[in-house]
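A single protein chain has been removed from this complex, and every other one stays in its place.
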Amino acid sequence: MMRILLAALLLLAAVCRVQAQDTPMQAVLQDNADLMVKSSRQTIGPVIDAVVASGLPQVQDVLQAWQAKEMWQRKADGLFFHGEKLDAKTYRLTDFDSGLPVGEFAKGDLRQLKPNSGVRALIGVALVKFQLSDPDPTKRRDALVSLERDPNGAALEALRASIAGETDPALLARKQRLERLLTMGYDTDPAARIAAMEEMAGDTGLDVRATLNPILQARLQVFDGEIPEAMNVLSRLEPGSDTLPVTVAYDLLVEQSKAPALISHDDMRNILAENIDGGRVGGIPVAKLDTDPARRQAFATLVEQGLTEAATTEDEIESYLSDYIFAEVYAEPSRAVTDAAAMALESISTRVGIGQAVDLTLDALSLASIYFLAAIGLAITFGVMRVINMAHGEFIMMGAYTGYVVQQWVPNHTASIIVAIPLAFTVTFAAGVAMERLVIRWLYNRPLESLLATFGISIALQQLAKNIFGTQARPLTAPSWLDGAWVLNDVVAISYIRIAIFVLALFFLGVFLFIMRRTRLGLETRAVTQNPGMAASMGINPGRVNMLTFGLGSGIAGVAGVAIGLFAKVTSELGSDYIVQSFMTVVVGGVGNIWGALAGATMIGFMQKGIEWFNPSNTLAAQTFMIVFIIIFIQFRPRGIVALRGRAAGD
Amino acid sequence: MQRSFITRNPSVLIFLALLALFTLGVTVLSEAFGIGLISTSYVKVLGKTLCLALVAVAMDLVWGYCGILSLGHFAFFGLGGYMIGMWLMYERTRDIVVGALAEAPIPPTEQEIVDGIGTQIFGVVGSNEFPLIWSFADSLTLQLALVVVVPGTLALIFGWLAFRSRVNDVYLSILTQAMTLALALYLFQNDSGLRGNNGLSGLQNLPGVEQPQSHVSMWFLWASALALGLGYLLSAWIVAGKFGSVIRGIRDNEARVRFLGYSVETYKLTVFTLTACIAGIAGALYYPQAGIINPAEVAPITSIYLAAWVAIGGRGRLYGAVLGAVFVSLVSSWFTGGKAPDIPLGIYTVQWVDWWLVLLGLSFVAVTLFAPKGLGGLVDLWVERRSPNRHGADLGPDLGSLREKEASQ
Partner (left out) sequence: MKFLNTMLATTTALALQSAGALAADCPIKVGVLHSLSGTMAISETTLKDTMLMLIEQQNAKGGVLGCELEAVVVDPASDWPLFAEKARELLTVHEVDVIFGNWTSVSRKSVLPVIEELNGLLFYPVQYEGEESSRNVFYTGAAPNQQAIPATDYFLEELGVEKFALLGTDYVYPRTTNNILEAYLKDKGIGDSDIFVNYTPFGHSDWSKIVSDVVALGADGKKVGVISTINGDANIGFYKELAAAGVSADDIPVVAFSVGEEELSGLDTSNLVGHLAAWNYFMSADTPENEEFIAAWHAFIGDEARVTNDPMEAHYIGFNMWVNAADAAGSTEVDAVRDAMYGLEFPNLTGGTAVMLPNHHLAKPVLIGEILDDGQFDIISQTEEVPGDAWTDYLPESAVLKSDWQGLDCGMYNIETESCVQTLSNY
């Protein structure tokens, strides 16, 4: 058996070798086989060039297969083929030159070429000129994507040529835009570039800025005398000004060996150490050299004795600096182009600024809606019933896990979310009712103790979730129509999932208002909260009302859990991440009023984003300052933003 | 006066006697000074438990007697730990740096030593400069003072703001929780200058001390026992006097006490600040035994646990707080230490490592619902069998001081 296989392989190899003369592409590939298998962006350039330079009609196919990781090498003889997956273990190989299938092979006999992302990008660039006018629109799109990622002037002509024949309107628009961008960056005629810049001014697209900014790149340079006329100077800088501190300027001179290096603290110590002479340096005992003045004195003595060179003084630094001229110089030689680019960028930057503000507002709204959704249940249990429910976060978690379990049973993501939301409501409603019946109702007169008891429930539930679902985060995947983001332009965008949460928050605000104002339950709830005794004597059963109200609050928490799980993660600690913020939301907003919770969430969301904007590199600081601010805020408005007055205020 | 205080509160004497007996017992059984039956690691556990008992006493004072459910006392505890930790780290590192630099040909300047210490301490968090808050880290006296001053000042400012604007009950609890969270988040930041999430570590190694940990742990046990004894005595003395009556009055009905002409805010503020200081001292003794302090110690949940200990032990009685803290923390370490036997239930085996928290959580519920007096209630059963009923006359630390409303329910 083994022998037959071997024979077959040998035969195959022989056949291949025979074919070598009429397989020019294979020959090119074989010449570069090692580099192709190793596949590094640093070394692959010549290989791609060689393939392209072969001028063969199959160049495009080869490059496309290579880029798509569909090129395979047969281990037996090292030849490259286009591979097509038949099943997990078998692949059908096709010869590049003949275009004919070679046969089916086991995966173990083959080696897949895995060009990394950098190599794939280079292949893409090489493919551009083939694909720009390809009949297949997806190929043309690929070419545009490659060109957008790695814009280069070489493709400009090909791109212009392809515009005329473009039939797809979307692709045509993209080609035209790209043509403008490439013209700005790479056209040889400054006038054409300036015209393109003027045309694109005000466009907030990231690609426009990415084209303009490199044109405006300037470098700090030192000049011995006057700056040559030919240079396109951004500005002359004086050493010692804010833009060019003395140290920076002097370091630049040292770097270009135009001035001697300064002697640092460490250098001085090393020099002293080198000149220890009989336990003394410059006449000072070594043991005394533990202060800076002593060291300086010893150093001065060394200088006097000619053992070392003197340190550069302030005056010398000054005189060195005054000998040279410092200026920032554009790499782009044409003044007109840089001026136009600067103008265009300026007009863009105002719009970008506005866009950023809008984007920040959207982010803040989104965060506010998440906080609101997390807190709305609490606004009922804490705000209306005055029961502190530390297990509220765990109800959120239960909702999220319900969503996860549903997705295990209902694989369709859309259907599963539709099932999960009411189910999460039901589950947490039941849990809430159970908790109210078993624990909370005994503690209505002892709010501080209900805090403790519910905290106990909270840690028990959290650990229970860990025992059941494990400690790993569980996936809760949004349906595909919620993937992606609503993109206004390159500055303003918000993901659909956040919009969905926003809508959900508004929906539950409506539900809450409806229940409280338009239903019997709402009426009874308000009555029981204001005066349980009186309500009871009017025929309302306070126990039942409390139970249902608590269930409602818990149920909404469950739905919030599904939403939060969709955009973040499902873990047993999900709830505890939100609990303090939720309480803050309710307290800041004002207890006993849904509008208060809304105001609280909005304030917290906007404030957090605002602080983040001031200090973008430290998100933790934003949260800290926000809480501190809230604490201070509550000192001045202890009853929250929307404070109840009169009887409804209770005490 | 002192005599009558003791006679009025015999429990204080009993408690102190038990504490002394306990300390003596541990000493005799320890590895360092006795027959070596108790391992050093267990001595540390016991020493830490004493510190927890002390902070529980503080918590009881502020919650059980004054009715302020503070969810921030463990933050004060942590701050105390940070303050002493700064000195411990600084001095230990200083010894190392001086030792290392002594071998250099040129003796180091003061600044070089300080820079070296900075690199060593902050190197792990990618910095090497001393933040401003480390200004006093080289002085033990000042840092010891800060152990009391920093938590005290924070409590004073926070309390003044909160009590002044009449934030009460549940709101106050949430606000203290927010304060704790803010402090924890602040400490979590690297920029806060206290090494962020890493915190201060290696605190068990006292600078300049050659003795092994078995000795050091005993010293700390003694110090903790002494602190607990003094703290208990102080608290008992406070609640036994007129001051104690006023704060109990505030707890039971704040408005009436205010109408009687007492400055409720001042009383509350005094208790809040004083207990914060006690918590700081307890923390300063705790963390050198634990070896490391980091922001997770200050997280809001730890303060809730503190409240739970006091509730389980029995509020409004100082020994209840001690009982609760000792009982829960020891039982907890027994369960999580893997020493508790698994319970096979046929299809499922209950492993306590997994189920202990569930049990703990449910026992919080059970205690609040069925035994609001906590473990201290057991003492009541015992005491009431022996001593005559006082008909509610006296509300010393001796007898549980539940609200009369609660007692009737």
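Order of writing sets the chain letters: A and B. Residues in each chain are counted from 1.
Keep in mind that, in the parts below, a residue touches a chain if its C-beta (ideal position, glycine included) is under 8 Å from a C-beta of that chain, and two chains touch if they have at least 3 such contacts.
This is a predicted model, so every value here is computed, not measured.
Touch with the chain omitted from the figure is made, among B:Gln143, B:Thr176 or B:Gln189, by B:Gln189.
Within the whole complex, the absent chain has one touching residue among B:Lys44, B:His73, B:Arg251 or B:Arg317, and that is B:Lys44.
Among the residues A:Ser319, A:Gln472, A:Thr519 or A:Asn541, only A:Gln472 touches the chain that is left out of the figure. Contact with the undisplayed chain is limited, among A:Val51, A:Val119, A:Met197 or A:Ile440, to A:Val119. Within the entire complex, the positions of chain A that touch the omitted partner chain are 40-42, 114, 116-121, 149, 206, 209-211, 213-214, 359-360, 363, 366-367, 370, 463, 466, 470-475, 477, 483-485, 487, 490-491, 493-498, 564, 567-571, 573, 577, 609, 612-613, 616-620, 623. Touch with the hidden chain on the side of chain B covers residues 39-42, 44-45, 93, 96, 99-100, 103-104, 119-121, 123-126, 128, 185, 188-190, 195-199, 201-202, 204-205, 212-213, 287, 290-294, 296-297, 336-338, 353-354, 357.
Operating definition for what follows: only the chains that are shown with their structure count from here on.
Averaging Cα coordinates per chain places chain A and chain B 42 Å apart. Residues 63, 69, 104-111, 158, 161-162, 164-167, 169-171, 173-175, 177-179, 181-182, 185-186, 188-189, 191, 300-301, 304, 307-308, 311, 354-365, 368-369, 372, 405-406, 409 of chain B are the ones that touch chain A when the two sit in their complex. Those residues of chain A lying in contact with chain B across their complex are 269, 272-273, 276, 281, 286-287, 289-292, 295, 386, 388, 390, 439, 442-443, 445-453, 455-464, 466-467, 576, 580, 583-584, 587, 618, 620-621, 623-624, 627-628, 630-632, 634-636, 638.
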